[in-house]
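The complex appears here minus one protein chain, its other protein chains still in place.
Naming follows writing order (A, B and C), and every chain is counted from residue 1.
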Amino acid sequence: MSAAAAVAAPPVAIAAPSAWKRATRSGGLAIGLVLVVAMALIALLAPWISPYDPDAQDVIMKLEPPSAEHWFGTDAFGRDVLSRVIWGSRVSLFVGTVATLAGVLIGTIIGIISGYYGGIVDKLITAATDVLLSFPQLIMGLILVAVLGPTLFNLILAITITAVPAFIRVARGSTLAMKERDFIDACRALGFGDLRIMFLHVMPNIMDEVVVMGSLWLAAAIRTESTLAFIGLGVPPPTATWGGIIREGFDNLLDAPWLSVFPSLAILAVMIALNLVGDGLRDATDPRTPQ
Amino acid sequence: MLRFIAKRLLLALPTLWAVLTLVFLLVRVVPGDPTIIVLGDQASPAAREQLRQRLGLDKPLLVQYGEFMVQIAQGDLGRSLVTNRPISADVAAVLPYTIELTLAALFIGSLIGVPLGVVAAQRRDGFVDWLARIVSLAGLSFPAFVSGILLLIAFAVELRWFPVISTVNTSDPLERLRALALPAINLGLIMVAYVTRVTRSGMLKALSEDYVRTARAKGLPSRLVVWRHALRNVLIPVVTVIGLYLGVLIGNAVLTEIVFNRPGLGKLIVSALNQRDYALLQGLMVVTALAIVFANILTDLTYGLVDPRVKTA
Amino acid sequence: MSARPAAAPLLVVRDLAKTFKAKRGWPVPKTVSVRAIDRVSFTVERGEALGIVGESGCGKSTVARACLRLIAPDAGEVRFDGLDVVAAGPTELRGLRRRLQIVFQDPASALDPRQRIADALGEPIRVHGIAKGREVERAVERLLDEVGLPPSAARRYPHEFSGGQRQRIGIARALALGPDLIFADEPVSALDVSVQAQILVLLDQLRLRRRLAFVFISHDLGVVRHFCQRVLVMYLGRIVEEGPVPAIFEEPLHPYTRLLKASSPVPDPEQAVAMNLQEGEPPSPVNPPPGCHFHPRCPFVMERCRVTAPPLTEVAPGRRVACHLFE
Partner (left out) sequence: MSALAAVAVVESPSSEPAAIAVDGLTTSIRIAGNWYDAVRDVSFTVSRRETLALVGESGCGKSLTALSVMGLLPAGVGRISSGRIVVDGVDMTAATEAGRQAMRGDRIGMIFQEPMTSLNPVLPVGFQIAEALIEHRGMNRRAAQKRALELMELVRIPAAGQRLDAYPHQFSGGMRQRVMIAIALACSPKVLIADEPTTALDVTIQAQVLALLADLQAREGLAVLLITHNLGVVASVADRVMVMYGGDVVESGPVKAFFRRPTHPYSEALLAAMPRVDRPSEALAPIPGQVPTLPDMPSGCRYQSRCPLRIEKCAERPPLNPLPGAPEHRVRCWVRAP
């Protein structure tokens, strides 16, 4: 590498156009983005595209295997699984998106403050982060929802609380790395205020990493939501959630495996899409990634 | 060595204290009357008062806090609200199964993840690299209960290679291993994903470092350059990742246990949730948090073993 | 402005000290302290270029950062044009920032990669309320012209420039607020010889045209001899010698200054560097030797050098040396 670097003066640094080029070159990111957009559309258009009312029960059509009328089969109450999977995407995507956005916002701001000021502020924030990270994320979410009660708001709150320390860590680490760069000292020497430096100079430069983390965390948040629903701590029935459908399917695993398979595949599609997006963004923004 | 561990434990005490305090507050600062949550709103005032006394909720908060801390220090996690058995005994009975599962996953993760990551980095964009990407994408994408269910459907329900319900309390070691196989693979896949990833990216970076060029300038065969010079340096991030994701692993172990119906902390947590056994829940939180704090210490100590810079700086 | 007589020095630094603390060790970290600068005193006159030379770890960069209050000094006094820099409140400090600036060594890290040059140069002008709107654009254009860059540079990002051009931008930014004194921390060390000369010529022009004073920090004696009028030599946090450039380079007094000069290579085969096979490296600043820090490497070491640190004493007008040989 060094040989090439030695000759290629002036060095080619992280540029917006070249990052985009690299991003589009990686097929993964494109596939991921298409899938994410498709999922978002399905969730938004659920009332128009779902073939049946997701909550309409049909006692005669219980646990029907996939057929022309019911592509994904029916559940123990005779409800159309396809419609429930489509409607279930709303809860998962909504909870995941809101919780991740809140986590990114709160965590990034605290992380920048912690890394930028250092000293006692940093010590306290880091210690608090360590304590929060001492609980397995899933168990923390589980207990919070159990204690607070399973409502949509509490789900979002619980997942946000588990996301915040992760983003504090990332933002703090990146801020510390930025502080090593002379331009931050230059800003201080020019008499810029701390707020200006933190939010106009540090923040734009660490957003690459935060966005990458964010897309991976969106996957984690959706995973947590469906996991909680699977354990029975999701938005209460009859609202359709992916985890909830799988939970119902799990009770009929031996005679109606499709019940768990289809929502599982839906979750999987979202997970893969978001991970592809996250990895693609990471490759695109990391100047060290060799071509 | 033991003295070092003791000292490091001492340093972890503030974290431990904060963790325990947080658990204490979480369970107590719940909105609403805990006795109603536990007994339901039909319960008689007398029953509720009795429960309040049993929980020690009639005492001032500070006294409760003191008692809680003293109990924990003595290794006493209190008694279950439902069964009235000592929680520590219940936990001790199932903990070995969870540890067994977690260790098996760690083992699978490093045994497959490290070589896969190394070869993927070495032959970038080759077949192995492609395979490594697929495996790590799968490991990161599957929620543990989803992959568990799919494994169960494929290998236990359809193919009947493994038992649907894990029978763990058998004296036949082979049978026990057979019962462990699917859950361990399920959990191990997650670890394989993380380890492959960090090994691959670490190796890509290491292979472009100056010291690798030095090793090549020495005329070492690429086998030694890769496995001795580059990989040694990648072990540090690998250990970090394993330490960091132990929490993820424990969380997923719980799910895996539920899906495969294995005894362990997972089942205990679910029953505590279902029966609203807050004492048990509190005990379980303490145990998992302690496990993570302890794992962090272990990670720190391992750093000293894999990275001479840490030990002799 | 200042009621002081014009003869008063622009910058007076007295007994400046800074100790860094770091946590090291495994499994239980311990605190180690590094005395980066140890009671450093000097003055800078208006329009003068003062050089600070020394090897890595001698504390020369820390001096610059402490004088600018980018780090807080532990002790000592920094007076700029009569104003106390160390004790300055926020408003005073903002005023001082306009008159005291810094240029960094690594032009790649000294510019915000997400900021166009127009903003990098315009932001300080706007923040300090020096100009508004279109005036800012014109000011930016003037600055670019002053450092030899075309107006079109304003629309571009730092990564589109070569190292030498970026250093010009860094200099333009330091000029934006119209300072009286610039700390230049190894401003040409990252550059190739031909580009280094371009920057040195530019700095020299600016010094004369704007009557700028410089504190010029460098490890390269040749560059300091070329650019500066006076020079301080530092070793492990202390000033060991000070004086006018011609005198110090013609006749260095401190054994360390002599070693530095003799070790600096010259493009002349008749003057090969003094190759000494003698061992000896700068000791770690974590654990400096007692007495004179240089004594373990000094060919003239005496008994008292091991015990007491020699004070910086005047041996001729304007020349100070910290060595027991010259007391």
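Here is the rule we go by: a contact is a pair of C-beta atoms (placed from the backbone, for glycine too) under 8 Å apart; a residue touches a chain by one contact, two chains touch by 3 or more.
Since the structure is predicted, the reported quantities are computational estimates derived from the model, not experimental observations.
**Student:** Considering the complete complex, identify which of C:32, C:200 or C:301 is in touch with the unshown chain.
**Tutor:** The one listed residue touching the chain not shown is C:200.
**Student:** If I consider the whole complex, including the chain that's not displayed, which of B:7, B:85 or B:232 touches that chain?
**Tutor:** Of these options, the touching residue for the absent chain is B:232.
**Student:** Taking the full complex into account, what residues of chain B touch the chain not shown?
**Tutor:** Answer for chain B: residues 209-211, 213-221, 224, 228-229, 232-233, 236, 306-309, 312-313 touch the chain left out.
**Student:** In the full complex, which bits of chain C touch the chain not displayed? Write them out.
**Tutor:** Spelled out for chain C, the touching residues are 55-56, 162, 164-165, 192-198, 200-201, 219-223, 225-227, 245-246, 249, 259-269, 271-279, 281-282, 284.
The criterion applied here is as follows: only the chains that are shown with their structure count from here on.
**Student:** How is the touch graph of the chains shaped: line, ring, star, complete or other?
**Tutor:** Topology of the interface graph: complete, with all chain pairs in contact.
**Student:** Comparing centres built from CA atoms, which chain ends up most distant from chain C?
**Tutor:** Checked the centroid distances; the maximum from chain C is B.
**Student:** In whole angstrom, what separates the CA-based centres of chain B and chain C?
**Tutor:** Going by mean C-alpha positions, chain B sits 52 Å from chain C.
**Student:** Report the inter-chain centroid distance for chain A and chain B in whole angstrom, where each centroid is the mean of the CA atoms.
**Tutor:** That gives a centre separation of 21 Å.
**Student:** Which chain A residues touch at least two other chains?
**Tutor:** Residues: none.
**Student:** Give the residues of chain B touching no fewer than two other chains, as numbers and ranges.
**Tutor:** none
**Student:** If you look only at chain C, which of its residues touch chain B in the complex?
**Tutor:** 24-28
**Student:** Which residues of chain B touch chain A once you look at their complex with the stated criterion?
**Tutor:** Per the touch definition, chain B meets chain A at residues 14-15, 18-19, 22, 26-27, 30-31, 124, 137, 140-146, 149-150, 152-153, 157, 164, 204-205, 208, 210, 213, 247-248, 250-252, 254-255, 258-259, 269-270, 273-274, 281, 284-285, 288-289, 292-293, 296.
**Student:** Give the list of chain A residues in touch with chain C in this complex.
**Tutor:** Residues in contact with chain C: 9-15, 180-183, 185-192, 196, 201, 204-205.
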